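Okay, here's the structure, questions in a sec.
Right, subunit A next:
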Amino acid sequence: MLRIEDLWVSYGHVQALSGVSLEVKRGSIVSIIGSNGAGKSTLLNTISGLVKQERGKIFLWDGTGPDTAKLLPREPYRVVKLGVVQVPEGRQVFAGLTVRENLMAGAYTVNDAGRVRRNLDRMFEMYPILKERARQQAGTLSGGEQQMLAICRGLMAEPKVLLLDEPSLGLAPIIVKGVFDTVRRIRDEGITVVLVEQNANQALAIADYAYVLENGRVVLEGAGRSLLCDPAVKDAYLGGAQEA
Partner candidate 1 sequence: MDYFISTVIFTGIALIGVLGVYLITGLTGLFSLGQAAFMAIGGYVSAVLIRNYSVPVVPAVALAIAAAMLAALLVGLPTVRLRRDYISLVTLGFGEAIVALLNNSANITGGAMGISGIPQLTTLPVVLASVAVCLALVILYKNSKYGRQCLALRSDELAAKSMGINVYRLKLVTFLFAGALTGYSGVLFGFYTTYLEPAAFNWIISAEWTIIVFVGGVNSLTGTVLATILLTGLPEFLRFASEWRVAIYCVIVLLIVNYRTAGIMGEHELSPKSVRRLLSRMKGVRP
Partner candidate 2 sequence: KEILIGNMQDISGPTSVWGNAVTRGAEIAIEKINAAGGIDGAMLKLVTMDTKANVQEAIKGYNSLVSSGAVAVVGPPVSNIGLALAPIAGKAGVPVVGSFIDPRVTVGEDGKPQAAMFLMQPSSVQYSEIMASYTIDVLGLRKVGVLYDQSNAFAVSLMKPYVEYIKAAGGEIASEQVYTKGDKDFKTQLAKIREAGADCLYFPNYIQEAVLVTNQRKQVGLDIPIIGGLDFAPPFASLVNDPEAADNIYLANNFSEKEPQLKEVWDIYKGKYGENPVNKVFLGYDKILLIREAMKLGGGTSAAQVMAGMPQVKDLQGTTGVLTISPETHQPVGLSMVMYKIEKGAYAELGRYVPEKHKK
Partner candidate 3 sequence: MLVQNILNGISLGSVYALIAVGFALIFNVLKFSNFSQGGVMTVTAYAGYVASRYLSEHLDSSLVLFSAVLAAAALSGALIAAAVERLAFRRLRRTKSEPVYYFISSITMGILLENLITIYASSNFYSYPRFFTTSAVPLFGVNVAVTDMMMFALSITALLALLFILYRTKIGLGIRAACFDVNTVQLMGMNPDFLVTMALMISGTLGGVSGVFLGMNYTLYPQLGQMVVKGFVASVLGGLGSIHGAVIGAVLLGVLEIFFISWVGAGWAPVFIFVVMLAFLLVRPRGIAGVIVQEKA
């Protein structure tokens, strides 16, 4: 679905990505893990077009034929129109808009009012707390509620590819499980998911494929489960032992 070739990105003198290549298969979950500052968010931001690369190409390929791969545009709003939607790090909800308005903003590109309403109901069903808070200003939600809202807002756009940047940040363990279940479920609905996570255990556990990013480079890749059991990964990212 997504193919990234030799991506280089820098912020002035900081080289954030140095030649990252990766591939995301249609309908799969690809997890990206790595320590702070490895460049994970930068990678997602480059895909969305928020950050411009110095070098390298990003292709969107819907898998219908070998030659239908096309370059992803560089304006973020065009990227979204092609179905590649990012849920940004740190929630970034529209603080002064209500919960409901935030969700409607997510559905900006969907032109069918009926579908929007159905999607909205689905979101409220998934996280009933959001329904309770529908008229509250998003900025006053608790951290976790904001995170749920951010995820739902992304889903309202009916993405083909969903880029999730640390979706479990600040969520209660029980909700975290819910989020990973959701991720799995939307994958099963045919949506492709790129998942950036610090919660490496779980991220690897549900991933079809995974990459480890370090200092802007891919240092390891493989099937999720296999990385999970890789001693090097365990040592560096999983804290040696299991997290509760």
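The candidate set was assembled so that all candidates are chains of the complex that A comes from, given by their letters.
Assume a contact is a pair of C-beta atoms (placed from the backbone, for glycine too) under 8 Å apart; a residue touches a chain by one contact, two chains touch by 3 or more; residues count from 1.
This one's a predicted model, so the numbers in the text were calculated from it and none came from an experiment.
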Candidate from 1, 2 or 3 that touches subunit A, complex-wide: 3
Complex interface listing, subunit A residues touching candidate 3: 48-50, 75-77, 80-81, 85-88, 92, 94-97, 101-102, 104-106, 108-109, 137, 139-140, 153-154, 157
